[in-house]
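Shown here: the complex without one of its protein chains, the others still in place.
Going in written order, the chains are labelled A and B, and every chain counts its residues from 1.
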Amino acid sequence: MEMERSLHQGSEKKSLRFLWGIILLALILLPIAFRATPFADYLTYTVGRMMIFGLYAMSYDLLFGYTGIFSFGHATFWGCGGYSIGILMVRSGWQITDAFPGLILAMLVGVGFGWAMGFLCSRVGPVAIFLVTFAFSQSLQLLAFSDPLKITNAEDGITGIPRETFLGLLPIKSEMQYYYFVLAVLVLSILVLNMIIRSPLGDVFVGIRENPLRVRFLGYEVRYYRIVAFMISGAFASLAGALTSLHERAVAPEMLSWFFSGDAVLFTVLGGPGTLIGPLLGAAIVIIFQEILSDIFRNWLIFLGISYIVLIMFLPKGLFPLFQRLYSGRREPQAAESVNSQKA
Amino acid sequence: MTFSAFLIQFLNGLTIASIYILLASGLTIVFGLQGIVNCAHGFFYMLGAYLSFMMVQQLGLSFWLALPVAFAGNFLLGVGLEFLGIRRLMQWGREFTHNLILTLGFAFVGQEVVKIIWGAIAQLAQPPAALEGLLNLGPVAYPKYWLFVMGFTVLVMFGLYLFFLRTGMGILVRSIALNSEVSQAMGTNAPRINTLIFGLGTGVAGIAGVLAGPILSVDPNMAFELLMIVFVVIIFGGMGSLVGVLVSGVIIGEVIAFGTALMSGMIAKILAFAVMIVVLIFRPLGLFGRGAVVE
Partner (left out) sequence: MGSILELVGVHSYYGESHILQGIDMRVGEGECVALLGPNGMGKTTTLRTIMGLTPGRRGEVRFKDQEITQLRPFQIARMGIGYVPEDRGIFVEMTVWENLRVPYLNLKNRTERRWKEIEERIYALFPALKERKNQMAGTLSGGEQQMLATARGLIAGEEMVLLDEPTEGLAPVIVRNLIEAFEKIKAQKHTMLLVEQNVHTAMRVADRCYILEKGRIKLEEPMKTLAHRPDLLEQYFGIRDQADLT
């Protein structure tokens, strides 16, 4: 019985990994395969966007899906990552064209703001967390608009962000080069986030979501770990924001708008909170829909709203667990077969 | 600042406070009763404004008719949202964040539908003929309509006070807020009362919208524009407390009025947010919060 089960699980894991392999391969081959077509650039650009938003969504999943913190201020990191790039590479006057310092700065800024938000939220309940994070990101957006320190360029934002190389070695100027760069960053981030989640730290996060009192009794200071969750989440979300500002070569106060906080929520709820990959899929699906719908409907926000409603009422675990079940459902007969043949 | 300038700003603060207070009342009552935050509250405010605009400006009906119609329309819609959505989520034992997402989605849909029906350009509603023009208050002259809004708000708050503290239904509502389980064990149909009070909250939001139309303009961003400040008012005043809303509304209204006049609108808003964050962390109950819908 035990052996059957572990064999079954083993083949389940193997078949899922097989699936990821296929997807990764597809992503790698995509720009090359479509290079000759007229929409090559559009495709590369859009899938690139999907990957960046996917990273953004995964960072939010760590906070919301795994640690159970319903923040509505994730736009903070999106915008701060973007502005880190913009301020360092354009406004500072230091003529930096390599992406590396900007990306590192963005991650550091993300950690910093993550610490700040986490600190404010560490001792309060879920209603307060929602409001505080919302207020925080709104305040930052107002500051970006009013630009008291004269660094954000107010409502015009920062444009003309250069995109030349990474670490002086990798060229990332063209759409296709940047695409592969983003893909590499995404894969690396997935590996790191996955490692964190499977580590004891990840268990603490899930513990805080499920039963904070118990976690406290086990000796873990819940407040401290909430802040850690915010910091890690912030680092990766900022990274995503930085990647997008390099992608668009611009940053504006709109990046701090609560729309992006709402996006983070949507991607995660749609894809499946607490699955890491689910939100990645959620982001991809939403972008596809946006692309298809926003040309047809000016009021595509209706569909966003309807998605929120339908999902939260009838599919609160998101689409990814659904896919998982369907997929392993198909695989099951094969696994049983192999066990039987072994017995024979 | 001259005295008359000061007086004008002070009255401005009271005017804007009136809108905040009306909006915050509905939101705080529902939170005190059911523990849910209705992110679509701003949408109901918007709907009230647009319904009134349509009735008065486009159909030529009386402003005084628009008030009850906006209330009734919002009440019904609010009851629908509560009964079909929020109540189900509570029955299924979902966490409170699900209600946030549900009401948020509802707000998006509602906002866009309003835009489709009435267009996405801001309009200015007209006050009723009887209230046009200025009233001479001695050192200053102030718009009659704006003074009316203040007075009407006081009237509404007084009405709510009478309702909650002097009627049988008010007693039942308060008992649910204090201890829903025990109240139900005494025969109180809490689910139905929750639904009705939710409708009351959204109805009052609609009235706020009707009143705000001629002052703040009827525009497609209404649904979320004021929501953040209203949250600040509620938190500062103490969630679930109507007295808190009154006091906090006036304070925040004056902060915004004077802040906007002396510094800038944005700085005033940031100040307000900072107040809220500080309160949430250090005195989460706010000024008057005790966890009950009282006074």
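Observations
Quick note on the criterion: a contact is a pair of C-beta atoms (placed from the backbone, for glycine too) under 8 Å apart; a residue touches a chain by one contact, two chains touch by 3 or more.
Note that the structure is a prediction, hence the values are computed from the model and not measured.
Of the chains on view, those touched by the hidden chain across the whole complex are B.
Of B:Leu178, B:Leu196 or B:Ile267, it is B:Leu178 that touches the chain left out of the display. Here one chain is not drawn; of B:Gly60, B:Gly138 or B:Gly187, the residue touching it is B:Gly187. Listed for chain B, the residues touching the missing chain in the whole complex are 168, 171-172, 174-175, 178-179, 181-191, 290, 292, 294.
By definition in this document, only the chains that are shown with their structure count from here on.
Taking each chain's centre as the average of its CA atoms, chain A and chain B sit 35 Å apart. Chain contact summary for the complex, chain A toward chain B: residues 70, 120, 123-128, 130-132, 134-136, 138-139, 142-143, 145-146, 258, 262, 265, 269, 299, 301-302, 304-309, 311-313, 316. Within the complex formed with chain A, the chain B residues making contact are 37, 85, 88-89, 94-98, 100-102, 104-113, 115-116, 224, 228, 231-232, 235, 239, 264, 266-267, 269-270, 273-274, 276-277, 280-281, 284.
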